[in-house]
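This is the structure I have questions about; it appears just below.
All protein chains but one are shown at their positions in the complex.
Moving on, here comes chain A:
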Amino acid sequence: MADHITSKLNPDTHLILDQSLIRLPFELLRKNFKAAHFNVEKESTSVKATLKETTQASLNNASPDEIIKNVDLMLARMRGLKRKLNACAEEEARLHQQLQSRVRHLGELYGMQSLDDVKYEEWSRTRLDRLLVDYLLRYGYKDSAQALSKEKGIRDLVDVETFVQMSRIRESLRNARVTEALSWCSENKKELRRLESNFEFMLRFQQYIELVRTQNQTKLLESIAHAKKYLLPFKDSYPKEVQQACGLLAFPPGTRAAAYGELYSQSRWTTLANLFMQTHNRLLALPSVPLLHVALSAGLSALKTPSCHSLHISSISPTSASSITTSVCPICSTELNDLARNVPYAHHTKSHVESDLVLLPNGCVYGRHRLEEYSRKAGLSPDKFKDLRDGKVFPANEVKKVYIS
């Protein structure tokens, strides 16, 4: 049976919440490389072709001005390519730097021996700050996230840019605008196809719905063209949606047909925004929920005991501190108490109580040593005990010994 107290730290299994920390920059690095590659491919083909054509033309007596114009064109393309590549190289350098800081940060954990290590506490605090920034960014609180990462000096350990970009697109979707999302789709066309994502289709579908919503003659015609171009090609992948799209023309907004009424609902934008978030996170191998949720769900359960939401004011285990007065349990503390109500409590197979327990006549049980200490400090004579909870005083000879097996 596993012991219920441990201070062992196993870095290999401990790094679970930190996966995206070094995965995301790598994904971005790959994306950056793909962008560079794409640009080189595009420009090289075009420049090579132009060069060939121009040479050919020069042989066929093209005017020198024409030739120079073409050479200038090639130069412009190459300069553009250089600019783009330079940008990619800068981004790459930034990502390398970021990865280095992150790998170093995670590597620090391997130098620690136990969970009681002071360095671990410091490390864990930085981790909490990372989790907080991640949470803040996912909820779109970007100023707070920036302020926190700046104050703590953990800019290299958090992904502000990625998430700010994401929330911008998400916000635009919530405000019923598709432009940003569509351009994001075209940026990530290949990857989205690989994921078999339906996001772009759903965007196009929504565009179509908006066209039909107007009930304006030209817009309706436009909607049919739109459907032909963007929706019908997918009739095998999304038969239901395509059928609905076709049927929608017969049902103007305000229809009583529930299935079509739903399509006109504004809540579809929220759904789209959520779909975007899912797709985005999947694309970058980011966890679908804030890491803070994952950490807290597990942590609250691990810490929670039946006493945390008990009616009795629970006595506090003296193991947590050397003095008789102890700090409040984090689950009992105001911050987390309500939050912990919904999570299961920790499983224990062994009792964990003070040694040498005694029972006071009112039913409360304490360790004898602690009770004596407390009573002495309360200025009582040694033959009296004072209850730590309600302060009632009892004669020492009325206590009974309790045996916990």
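Quick note on the criterion: contacts are C-beta pairs under 8 Å (C-beta built on N, C-alpha and C of every residue); 3 or more make two chains touch, one makes a residue touch a chain; residues count from 1.
In the analysis below, contacts and distances are computed from a predicted model.
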Worksheet item: Name the absent chain by its UniProt protein name; which of "Cytoplasmic tRNA 2-thiolation protein 2", "Prefoldin subunit 5", "U6 snRNA-associated Sm-like protein LSm4" or "GID complex catalytic subunit 2" is it?
Response: "GID complex catalytic subunit 2"
Response to the item:
Considering the complete complex, of A:232, A:259 or A:339, the missing chain is touched by A:339
Practice prompt. Consider the whole complex, including the chain that is not shown, and state which of A:54, A:172 or A:206 touches that chain.
Written response: A:54
